[in-house]
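Missing here: one protein chain of the complex. Every other protein chain is in place.
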């Protein structure tokens, strides 16, 4: 059941990295909404390793195939497929086409540091597929992005935009400025170049590097969603975001920085602007008050740990021998997953926003 | 439904700050387990404002009364009550005895910055009780602590300890040292004194101050709990922890710091210790790998924002007039809730641990 | 968790027959709706044994007390209390005032035929409260009626009526006629008298008697609620109705009778009436097609088994001795619970209708 998330929309993610296919059953999406397939495929491409320099050599095209839950329409324009969501669950599958399970043969004995291998063996024993990370693989974020990409299209039609970008990598920030009112950070070309250098250096060393992603949701009207206690937006967003492997921290608004402030500094004063709209002068609260959206942009940041799969020799153990050993990882791995993870965070935030909005209707 | 949490145990929190009573229905707790009432009352007292210097002048005794779900036993020792959990849901209520609703009369027109007032009015309109924060009040953490205190007793019998403490307040750290292996922080008397000064100064200024809490869970065997994707321990813990008002950030293990590291630095190498036990040399992963407990202590930190209720005059708006106004808050408020919140975080973590453990059985 | 029901509204029933109080936490009810307390108390009285001739001598007033989730209003008219539902969960408790636990002392050794005693002991062992039936007691239908009575008031304001009545008792029918179009049965005074005789005779013999209840829901627009597969109205209604102890069968529309028919006889032909409304000429489908309401009245019948507690000596066993024994039940029992159960079926159907309607919004 651990692969199911949501209240009003419900997604169940299935599949293993080296199985036949991975996918998602997505239920409760608003019937009648359209899915523009070219737009969805473009979004999927942002997560895909295809065409990415600092990503794994396992390049999967990741084309989502709909088995159910939609009716097809074909617009006049050649190749521009549009689906209409109907009232039964969508099942979307993505074939696994490019496995090399042989690379993983010794992992059941020598667990990779920083990976799920050891913990998963202790939890599930023999009854787990660890080839390529199995159901723990980052590959399982592809169906998350399929569902999230659909959510993004629905939200856009309601004036709600969800965007995520990399702010820093390996401790090097790409941030050029911060908006004084919203607290949103801007990355410029210079910043991007600096971050690219860090990734290139890690790759050259057979190492990997972590980073920070900021996600922003705009267009939510005050009180549009979020509920008391366990259904506050922070809890809803966290639960789905931590479903993305490698994320180890999340903060909303000014986050950890608020702990160093006084109430008189941290409180965001309300005012009525010239158009009669209620706003706050600052956005330390990250668009969420009492779990409910305030009308200011939702802003949150997550920490992505460096990919645990590195080509440097590491200390590990032999489970069978019960003794220390060295581990040399083979396979095809990402020196930096932060950019690809940004698409996943965006997908997760879009699903959380849509689910919450529908819960408020 | 937003007031319900859990998979194998399920808690539903009810009540409003100025209603007749608050409470919790707790279902699925393991039948046959004992509840020592003196121990539970002591734990509840950690959250209570009674006897706390930097806390609200509203002092509620917060005695939990069990309406159902237990059988009473009485030990030989006078006054030492022990209950046995049975197989039907526990309903535990806590009377509200010390309300002064008059203090909140103007809040429905002039929302308090940093509070749920404005967002809640936009979300629920007239159909919400905002006296004393209503269902959003920090008072609702009392039933959370009642359920969590029971979870703590059950976990202790299984060798699992959950503890939380304040690490810093208003940017002043009380930390004396950090354990090189586990990453757990130690606070000493000097640190406590420094933090107390910060709180006293905020109180003197009619202001408030935020802080950071660290929570540690020890005694979980490798693979004892946690599951793939959405039921990883990070997600499970986050969802309940963000149910505590004022928490705006959470990080596991080295958290945001991991984003500045390379994989070769951040990965925690496995080794077999002299007793044949598998351990990691460091605990950057905070006891959680692939969402599953690794056998190392779970370590996480949360940021608590400064209490938004301060006595300084603030900018706000009149909802009825649609214009800017000044707000002078009356009532009885905590200059610093971080210490009290530590008990709540402990309760939340205990509930997450017990629920996860039962899901693994 | 077995005491929780619902999707959009969620009720959790707690308490044991001889504990301090029983009650319900009801979450998700539409905020802003009013609860007329005199009307609710009248409905509760239909379930109560007070003033009933063929019911248990344990007469509980069953006054529902609201701990949370409502705001009080007081109309001009003295004693006419009106509550407004707000957006946090209602907790409603009903005190147990009239227990005689001594009557149940030997039940843990000699289980009552037809009762939960034996099965519950085998399921839960020591950790169950069987005094007066504990959490299995028919008394737990009082909080069901409290929640259901509120649902009925909300539905009435939307033009939806839920009614249930006894059709037969001990095999003697009180039915005078059946509506040719809707399939609804009418009971007349003569029928009532005949059924009363049956109950009186059973009481005189220290025995009990079962019966059949028909429940009708009118006013649901075609397509207003019900969903595919597991959320069809038959499944939704059944799950809550079987939460009432003693119900052993349910049938919708012509029910078991449809099994003897051909399609050409059983299908209900559609037609457009003079007002342009689509109707069916008959209602063999009981107002439900494909799980969805058709616009015809929902009609279903349930079988209530005779109260298993009778004063006649019965064969049972001694659990401790592992041998056969005789059982002579003491205590206060209903010779016929069918009339009281009709209110419970009505409450259950109202909750199912409201929950389904909200799921369709």
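Order as written gives the chain letters A, B and C; numbering starts at 1 within each chain.
To be clear about the criterion, contacts are C-beta pairs under 8 Å (C-beta built on N, C-alpha and C of every residue); 3 or more make two chains touch, one makes a residue touch a chain.
Because the structure is predicted, anything quoted here is derived from the model rather than measured.
Check C:174, C:226 or C:297 against the missing chain and you find that the one touching it is C:226. Among the residues C:82, C:194 or C:303, only C:303 touches the chain that is left out of the figure. When you scan A:64, A:111 or A:134 for touch with the missing chain, the hit is A:134. Only one of the listed residues, C:70, C:92, C:140 or C:162, touches the absent chain: C:140. In the complete complex, the residue from A:126, A:189 or A:273 that touches the missing chain is A:126.
Residues 1-5, 7, 13, 111, 113-124, 135-136, 140, 168-171, 202, 205, 207-212, 221-232, 234-236, 238-243, 245, 247-272, 276, 278, 280-281, 284-286, 288-295, 303-310, 312, 314-317, 322-324, 360 are the ones on subunit C that touch the missing chain. Contact between subunit A and the unshown chain involves residues 1, 3-4, 10, 12-16, 19-23, 25, 27-28, 31-32, 66-69, 71, 84-91, 93, 123-129, 134-135.
The rule is simple: only the chains that are shown with their structure count from here on.
For subunit C, the chain with the farthest CA centroid is A.
Remark: subunit A and subunit C have CA centroids separated by 46 Å (rounded to whole angstrom).
Once the centre of each chain is set as its mean CA position, subunit A and subunit B turn out to be 27 Å apart. Residue positions of subunit C with contacts to 2 or more other chains are 87-88.
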